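Taken from a larger complex, these chains appear in their original positions, while the remainder are omitted.
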């Protein structure tokens, strides 16, 4: 559970609702046609830009921003060094049947046990990393597209409202409220883009970067294990994945 | 048929027309000189920026956003692994006359059968991929240009309208409607850019990316087949092109 | 003669003049001080940003957007394959004295005949391509700079006009016309940037890209000819420079 | 202590407060709900986009912009050349126990003394550099995010204020002050982004670049020392890290 995402979303929306409620007149902020033009228009244009699969998959992808669980690099390093120790003492085949926590590490060790040469293992694993990142980019691309489209639809809605208001100014008293309604779509578009879509896209991008880092660490471990690198050297190499402050804690191997 | 494109376009335009109709006065949204300045101006400026060939070809290119049919990577993988099995058992020449579904795979296999060395085959095929992508970029470049030019022409139209209105404010009653008309070009420009041209460009870019991925998968297959890679290893390599969730389904080979 | 450039420019300007003439009062769109501030200011700032040589050369460079003649890749391929056939049958020296249409192809063949080793020929030619592209970028950079500066000068002119108008509002009747004049510089800046400078820069960039592609094709041909590549293989390699639809037409060699 | 950062922040805020105080009415610039919506909203959205660790760590990271102490490259070069001299005369092991000022240089010398081959030392150190830079980017990423989000929250606050004002214009006298309040959030957002968050991010980026340069210099030194490069050649190589004007001063070795 990613509490920062949840707290951030709830807090941001809460602050905005608070500002509206404090102003007294909540009802003026709700206008069904404006909601339809911004949310409906954005939905259709995003669908136009993407595919059904991406579009429908985006809800599941968005959940990832709320439910993501990071892997601690220290655990990965510890596990990799332990495996390297076993492999060095008893050979690569001794790794068969070992309980391995991270699926990507397991895949890599599996490829080693199957006896593929190092170049093939490296190629399969690094291809897997790159293509996974590419798929994740397509995933959060839907939210980036939303962040681009929503303000545009908001502006289009405001322009429609302004044209309607300006072409019929017989009643001066209605001008203010009509402009208020016209501005609502711009407000909706700005809120959707800045407080929902962009943060989700940014969080997913950050998680994708973390995953890439973990998998690169694993790739490096597999490479070291297969080449029979000294486990202490491997640990020193993997330690660079940790910030200075966390490096002391392990290293007692 | 790409239903997402069609539904997205129809839905987005529908939502905007709905908002206009609900406002009552539809006629104020139609102004022939404004349409001429935005659509005509955008057309001429885009023609200025591109070539006749690109410009005239853009309608056909745009159709690709509506009619595109994706190739399922699972089918490609299955076919490539089958071919690799044949080549390994009976030699490369046994692939001659085989029914091959994807034209790029066929070209590649043809080059292998003709006896060209692997480097030449790789060079021809990867050159083909890169230059095809480049041509497709030129293709959707027309729509990117339109998305840039249309809002600019809309703004120019609005400025012309504002100057006309401001220089002649003798009748206060005409100010509102004159501003409404002046704003129409900005509205047209925003709609053309955000609800038509950008989505087409983005959809074409996405399809171009998909095609590049398919062709890279094929390039990798050809390379594996020609080098006599173990079909099981080749499958494992190609599996990285699929998301985790789809990998189990094939693999029974 | 690049008709798309000419027609695009004439058409875009025509549409804008039409919109102004239709509005009736043409005279309000012409204000000499506004023209001086936008055109003069833009000219001086662009000169500030570039060199005299680039600045004065830009008119000649701009002509290239109107007068450019593309080289058909099919002709280049045909010529290169013919030369490869001769070189393969009779040796590289047989190419001496051959009538060669494209100057870059001639330079390359000349280097081969002079007996330079392939690496030197490749180095000279690819350096030439890169440095030519760089010089062309500097060439259209003047128009890119103009497209950035003109709207800024337009905004500065409008701000000057607004400050003058706002600091002297004793006569309410003069407010409208004064604002109209203030907006003129923004209009001029937008027209110069979007309907003149950017399209010229984009067209020149496109032509530069085409030239790079032609020269890369030639570089590849020279390399193939010098290495004695089979002319049929060379043709297959060069064919990737053509879109799928044009590939059948030649290939009868 | 980075005085430029401190003086810059104090001066910029001082100038703005001065402008407000000179205007007389300071109280109108303080509006608690506006402060809550901009600062609160920005905080929550930034939290949404990042992780708790990054978010909480950002205060410590920001301190780095105020407290950073640069390492003089001349000192590093002098130290590296001295070490190279020792290593050349007495062997790598003679470096053991030497007092070394920069921790990264110490790590590198340590790896050499431990007897790791040059490729391993290079790999560990360059990985360390790249991953450190990546971690620092994540660090100042929080301030870049703030610089993006604050103006957006400012605009959202202004839109909320405008809608409230426009929907209730019964008292013409309240319109001015209501608009003043509505504009405050835009002002707050602009100040936070341009006078606080962006400068911190830029300063941290600059420091990160300096650190990368120092560490690359060290990496190069270690490589030269381990390969037994002539100390005079090493010095000439390292001198390129200094601007022309500083190169003479050392070089008396």
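When the chains are written out, they are named A, B, C and D in that same order, and each has its own residue count from 1.
Keep this in mind: contacts are C-beta pairs under 8 Å (C-beta built on N, C-alpha and C of every residue); 3 or more make two chains touch, one makes a residue touch a chain.
Keep in mind it's a predicted model, so treat the numbers as computed, not measured.
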Entire complex copy count, 4 subunits given: 5
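Note that in this section only the chains that are shown with their structure count from here on.
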Smallest number of contact steps required from chain B to reach chain D: 2
Same vs different contact residues, chain B with chain C, by half of numbers used: different
Centre-to-centre distance between chain C and chain A (centres being mean Cα positions), rounded to whole Å: 40
Intercentroid distance (Cα basis), chain C paired with chain B, Å: 25
Per-residue overlap in chain D, given as positions that touch at least 2 other chains: none
Overall pattern in which the protein chains touch one another (line/ring/star/complete/other): line
Interchain contacts, given as pairs of chains that touch: A-B, A-D, B-C
Residues of chain A touching chain D in the complex: 2-5, 7-12, 14-16, 18-20, 22-25, 28-29, 176-177, 179-180, 183-184, 186-187, 190-191, 193-195, 198-199, 202-203, 206, 213, 233, 236-237, 240-241, 243
In the complex with chain B, residue positions of chain A that touch it: 33, 36-37, 40-41, 43-52, 55, 111, 116, 120, 123-124, 127-128, 131-132, 134-135, 145, 149, 152-153, 155-157, 159-169
